[in-house]
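In this view, the complex is presented without one of its protein chains, the others remaining in place.
Labels A, B, C and D are assigned to the chains in the order they are written; within every chain, residues are numbered from 1.
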Amino acid sequence: MDNILNEIGIENYIFLAVILFSIGVCGVLYRRNAIIVFMSIEIMLNAVNLLFVAFSTYHQDTQGQIFVFFSMAVAAAEVAVGLAILVSIFKNMGTISIDKLKNLKG
Amino acid sequence: MDTNLALLLLLAPFLGFIFNIFFGKNIGKTASGVIGTLAVVLSFAATLYFFTQINASQQAIQIQLFDWIQISNFKVDFGFLLDQLSVLWLLFVTGIGSLIHLYSISYMHDDENMHKFFAYLNLFIFFMITLVMGSNLLVLFIGWEGVGLCSYLLIGFWHKNQDFNDAAKKAFIMNRIGDLGLLIGIFILGSTFSTLDYASLQSAIAGATNLDVTTLSIAAFCLFIGACGKSAQIPLYTWLPDAMAGPTPVSALIHAATMVTAGIFMITRLNYVFDLAPDVQNIIAIVGAVTSLVAATIALVQTDIKKVLAYSTVSQLGLMFLALGLGAYEVAVFHVITHAFFKACLFLGSGSVIHALHGEQDMRNMGGLTKVMGITFFTFLISSLAISGIPPFSGFFSKDEILLVAFENNIALWIIASLASLMTAFYMFRLLYLTFFNDFRGTEEQKNHLHESPALITFPLIVLAILAAIGGLISLPTNSWLNGYLAPLFSKEVHEAHHFGATEYTLMGIAVLGGLIGIGIAFYKYIKQKEVPESDENITGIAKTLYNKYYVDEAYDLIFVKSINSASNLFRDHVETGLTSLVFGLGKITNELGYQGKKIQNGSIGLYVLFFVLGLCAIVTYLFLAQ
Amino acid sequence: MNVSLLLIILLAGALITYLSGDKLASKVALVFSLGAFGVSIALLNSLSLGEDINFVAPWINQPKIAFALAADGLSIAMLLLTTALTPIIIFSSFGTEFKNAKSIYSLILFMAFAMAGTFLAADGLLYYIFWELSLIPIYFIALIWGNGDAEDRKDAVIKFFIYTLAGSLFMLVAFIYLYQKAGSFMIEDLYALDLTLEEQTWIFGAFFLAYAIKIPLIPFHTWQAKVYQKAPAVGTMLLSGIMLKMGLYSVIRWQLPIAPNAAKEYMDILIGLGIAGVIYGSIVALRQKDLKKLLAYSSLAHVGLIAAGSYALNLDGLRGAVLQMIAHGFVVVGLFFVAEIIYRRYETRNIADMGGIRKQTPKFASLFLILVLASVALPTTFNFVGEFTVLYSLSQINIWYAVLGGTTIILGAYYMLKMYQHVMLGETNTKPFAEVNFNEGFALVIIVAVLFVFGIYPKPINDLITPSLEHILTVINR
Amino acid sequence: MSTLIAIIGLGILCLLLEIFDFRKAIIPISIIGLLAVLGLNISEFNSPEAYYNNMIIVSKFSTSFSALFIVLTIFLVALSHKFHENNQAHISDFIAIKLFLLAGAVAMVSFGNLAMFFLGIEVLSIALYVLASSDRKSIKSNEAGMKYFLMGSFASGIILFGICLIYGAMGTFDITEISELSYSAELPVWFPIGIILVFIGMLFKIAAVPFHFWAPDVYEGSPALTTALMSTLAKVVAIATLFKLLTAMNAEISAEFQTVIVIVSMASMTVGNIMALRQVNVKRMLAFSGVSHAGFMLMTLLITTNAAGTLLYYSSSYALAGIAAFSVILYVCYNKNNEDINNFHGLGKTNPLLAAILTGALLSMAGIPIFAGFFAKLFLFNQTIQAGYISLVIVAVINSIISIGYYFKLILAMYNKEPNEVRTATPFVIYAVAVIAIVLNIALGFFPSLVLDLLA
Partner (left out) sequence: MSTVLIIFCVLSAITLATAFLTVFSRSPIHSALYLVICFFSIAGHYLLLNSQFLAIVHVIVYSGAIMILFLFTIMLMNLNEKKEVHRPRITRLGAIVAFSLICIVLILVFINSKPIVGEYTTTGDDYQSIKVLGKVLLNEYMVPFEFASVLLLVAMIGSVLLSKKEKSEN
């Protein structure tokens, strides 16, 4: 089987991943809604996952894909904990806007 | 034997001091006075022994005790030297000292701290002996500073009065200015000749090839500054009149007879240094002459009896320096001795008067004391005649020699010195007339208590008056015992006994005439016209300038004291705070940065992430794009 | 017997004092400090017998740091100063009731320990450790037992701490740099280094910062007056009597031999700084209203002269500096004790509130006067010996140095006598002033006795320190 | 390896004890267990080995750092008892999370594969997120948790990206292989970028400027015990891991990279110290102090000789001082809703021993002899100068001076102010922890070679 990268080129995947990653970064900065911020972080992680798979193909190596599993596990765990914190905040403050999280400063 | 005796000579007053300071209070006033006096008398007796020995053998006695200060190229030890000069000095120091101690037993009897007074007097004598006996410059320096200290203690003896304390402080500090000069001189001599011992110094100088005259002159000049401070010469003379704040015996002992002559002693001691520095000698002569004139003019109008005597002392010391500057050391020494006699007598006499008037010192409030205070008056009269240079009293001989030497060297100096002598005669008799003649001008109460002083006071007066009268015998113009006695000390040939020709006799005549003129004017003014000096506010013109001592004190105050104080204020209030804020300003700035920095940390996650991203971009850009 | 015994005694003393409780603390501390003094004397004896009293043990392998203590005449002299002053200081405090006495006395002993260590250390890093260590006790002594407004005191003390630490950290950097060169912190190895002038200049500068602040030289003295004023009497005595001698000692022991060429290069500036300190300190002291501050500035002036002597780089300068250090140590302790005695009775340090005391307390007045006179270097006091030697050494460099430095004898007399006049003399004070009690008098008498004995017979100390100074001088001129 | 397994087992045991209602026994058993683990760990010291396809590499480095982590965890677990007194129901959760966190930490210093590294750091981070927000009813704690979580996930993303690029360049996650491959000449640029991204992610974890902004807020908001954990254990773990990452992968540290490290190090020290000056909250102050210490510890990356030993020494001294300080802070601020400095007023009078311990801890952090902090700085400076970075050392020295300002602010508050309340009796555990920690610190100061030469 021919390596698919001969058609597309690993650079393109890198660029795609970078842009996707950057959109995620942008989202973290742009949005005040904590849930959307979470989502943005997920986008970042997914961008990396995508690149992992691309590299895995590039090297014709399984490990990259294995790592994606771990990365997914981590993402899941993070989201679980993150949402738990979020719920806790919502209970206490009635909002999930991260703009309201400015009590600690200075 | 000699060592022990010399140590006794030295330490007897010190033991007196120790005894009086620790036990004086318990043993009663008279006892402490007696012990103090005995201590000095003991020294006097020892001195007499040494005097006879040295006079006979012409052999100096050297005593080395132990190492004191160690410098890389020489050592200084506690060493003492008894030679003609020191023994001579010791003689009148301990002699007059004993008399004044005796005098003080009565004079200070009313003072509650009499034991302290005697302790200090003893300490003074001890330091004076150290000064004189030291075999090197540093031991001299011990005494030099020590007598300054005692002067400080005794001027400020009545320490409740801050004016007296000021005077004491002033004396100490002005002396210290001189002391610095002396120290610098010692440094130069020490580093040039690697010794401070008189004898080695003399041989080093004598043996030295191609001496650096400039260095030596600088050294001599520095030493002279030291002498200026101690012997109250321009410009360091203003402390001496102020020092009259002390009890009168102190004025007599320290500020007339002994301590103030230390400068002359030192210069005489180091005559071989000064001989090699003619420029400095000229300076000394000029300073001496000017001092004698300036002090004499000031003395013309003073109304405080002790102030007059003080300026008179300054003036006489000026004459001695004149002689020193002209290289006539033995003449200066001669005048020192005669001056010690008559000036001590004058001071003690004035003390007797003050005693009788319960502390009154203003001559405008005196007068007519001849009747009640006969002995005092006669002794005072003799001394006044002596200081005025009237033959055959001692002052005549010594002063005449100075004038003679001055005339031989420089006519201008002679004129100045003669003028000073004339004025001396005038103000002394002005003093005498105002104090003892005419009617009493004091209060009724004082008048009722007028009395002649007790025997303990009059006895020293009589002894001193006799000495003042006959003291000239030791160095008669034609047959000088003193010159011969001192001759081994001087490198130069001592002046041959003057060939007494017409010039000399004319000069002598002029001097005597001058004295008589001065006395005459005083007689005319204060006996004939019964003039009494105006009260302070009515003094005008030159008299006012003179009365205010040419405003030198004020000028010094303005130039030195005020400026140093305002510098101190400036430093304290501005420079210190400035420096502090400069150094700790850095801390403040850091602190302020911290305060401002807190604003960046504003709690916003967005901002934090932004910084994160910016940091990331910066690092990546630097590493991968900027290369 | 070796020098570590001294350190052990002091350290153990600190510990036992702390454990002995508030009541006994002062006495226990006194006993231990006297013990330390005895050990110093014994060490002196051993040294003169030529026994080996050094103590060297390996400590850290990498970097190579040894626990090396060595004592030559100079160190022993400084140790004697430390261990003689410590009991005096402790004894002088017997009239003061301290809260939590066990802590303060144990801190005093600890400080003595650290200072003794500084004088003994032969390993650069060990020396540095002791140097820093001595800072902590004085910090707490001044902070906790100090006087005046707590906020003010806090400010002064913390500034002092930061400032002195700031200086010494640069010294640490210098030591580390030297270590890179020498491969060891041992003093002899550092002496043997052959550094370029540029390196020496930097090293010298780093050391200088530490020492100039500690000594202090102008313009690094700004911490001094405030801290002296705010610290309790014992603290001020420790600071001025011993601790600032640490700086001067270090100049002679470490700075000059390690970077001699730099010292020679900048000799004029250094001496100038010292002398400027003399004049500046004296002038500022003149118009101080607070007695302790005045004494602080007088101390500034005196140490300026000592520093100038040290930097003169000749035997007389070094010797004079050491003599003057010891003399100044005693005098300044005495003077601060006098201030404390007055404070105990009048509860003020403001000179304007004093005056007219002499009449009431002749003994105290006499002792005070002697101290004043010693401080202005009257001949036959120890201070004169030191000052004369230092001034002489300066005159060897340039006669004007001696003249300018010599102004101390004029200005010093001026401000000290002025102070004495306003504190002691004048119309009898309306407030009663009790005569010194036995303890106070005893402490003062001992100080005065020391000053006179060595003022008349300084030879033992001279003989003690001269060989080591000559050794240092040969290193400097290597 | 067995250490790691044992720790996880211990964590699970905790959960089991809860189920079987041995709540009271949890803490003692954990401590005893941890001591046993410590022994186990030490026994591995001299038998370096790689386990399970190089997933875990036990080396001197890993065992010695693990030992440090375990010791710190023992202290923290011991302190939990008092801290969670009012929350006994969850004690097993807290302890278990801490034990798992320790497992993550151990994995981070003994990883042989980037997967283990990543998982380790995530276990650590997630445990910390939970602990930071564990005081559910406190808005501050919530906020701290949220901030930490958001920024931490962001940083995880960066690290993941970095790992991905390294993988892209090397085709493997095994660090031994990566290390071998890194010598080959033809490396894609991905490798250095990957390294840099991981590096930056780790800089976030150790709170180095400019990635430090989370630290003060999170430290302040978190429950004090968590703050103690973050500022001691977590920081030490992160720096040790960073060190291991850069050295084990043999990433060539180019001159430019060194410049970056130097600048970050300088910036961290300076910003950390300056910002700490004006803080009133002690935890916040210590957070900034931690930032500056991160800067110091970064210097070890530049050192050429015995860097690991120096790092171990520095982090031990720092962490021990931190534990001592925090145990006092825990005591003082118990039942208070803030940790402001004025709570410490007069502690020197009311509780001299604890005040002395806190003083000692702060002095150690400030680098005053004879505390270990001094020697740590000394060795660090020594070797940094040896490596030729004298300007960095001078900046470090200036920073040490600045740091005195705020450390002493706290000391001053304890000794110079009047106490504003009566103190209650101190629980034995706090005394024990504080005393042992400070004694260990001083012992380190007296015998630095013991630790320093471990990794030489």
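We take it that a contact is a pair of C-beta atoms (placed from the backbone, for glycine too) under 8 Å apart; a residue touches a chain by one contact, two chains touch by 3 or more.
These numbers were taken from a predicted model, which means no experiment stands behind them.
**Q** Looking at the whole complex, which visible chains does the left-out chain touch?
**A** Counting the whole assembly, the omitted chain is in touch with A, B, D.
**Q** Which is it among D:Thr63, D:Ser80, D:Ser134 or D:Asn273 that touches the chain not included here?
**A** Result: among the candidates, D:Ser134 touches the missing chain.
**Q** Among the options D:Leu17, D:Val77 or D:Val123, which residue touches the chain absent from this view?
**A** Within the whole complex, the residue contacting the unshown chain is D:Val123.
**Q** On chain A, what residues meet the omitted chain?
**A** On the chain A side, contact with the omitted chain comes from 1-12, 14-16, 18-27, 29-33, 35-36, 38-40, 42-43, 46, 49-50, 53-54, 56-58, 60-63, 65-66, 68-70, 72-81, 83-88, 90, 96-97, 99.
**Q** Going by the touch rule given at the top, which residues of chain D touch the chain that is not shown?
**A** The list for chain D reads 8, 11, 15, 51-53, 55-56, 89-90, 93-94, 96-97, 100-101, 103-104, 107, 113, 115-116, 119-120, 122-123, 126-127, 129-130, 133-134, 136, 188-190, 193.
**Q** Would you write out the residues of chain B that touch the absent chain, in ascending order?
**A** Against the missing chain, chain B presents residues 606-607, 609-610, 613-614, 616-617, 620-621, 624-625.
Everything below uses one rule, namely that only the chains that are shown with their structure count from here on.
**Q** When contacts are scored as defined above, which chain pair ends up with more C-beta pairs, B-D or A-B?
**A** More contacting C-beta pairs are found at B-D.
**Q** Using Cα averages as centroids, what's the distance between chain A and chain B in whole Å?
**A** Comparing mean C-alpha positions, chain B is 98 Å from chain A.
**Q** Taking each chain's centre as the mean of its CA atoms, how far is chain B from chain C in angstrom?
**A** 37
**Q** Between chain A and chain D, what is the separation of their C-alpha centroids in Å?
**A** Centre-to-centre distance between chain A and chain D: 27 Å.
**Q** Can you pull out the residues of chain C that are in contact with at least two other chains?
**A** Expected reply: 162.
**Q** If you look at chain B, which of its residues touch at least two other chains?
**A** Correct list: 587, 598, 601, 603, 605, 609.
**Q** For the complex, which residues does chain B have touching chain C?
**A** 21, 66-72, 78, 116, 138, 141-142, 144-146, 149, 152, 156, 159-160, 162, 165-166, 169, 172-173, 176-177, 179-180, 183-184, 187-188, 190-191, 218, 564-565, 567-569, 571-572, 575-576, 579-580, 582-584, 587
**Q** What residues on chain A touch chain D, complex-wise?
**A** 10, 14, 17, 21, 24-25, 28, 34, 37-38, 41, 44-45, 47-48, 51-52, 55, 58-59, 61, 63-64, 66-67, 70-71, 74, 77-78, 81-82, 84-86, 88-89, 91-93, 98, 101, 103-106
**Q** Which bits of chain D are touching chain A when the two form their complex?
**A** 114-115, 118-119, 122, 126, 129-130, 133, 136-137, 139-140, 142-147, 149-150, 153-154, 156-157, 160-161, 163-165, 167-168, 171-173, 216-218, 220-221, 279, 284
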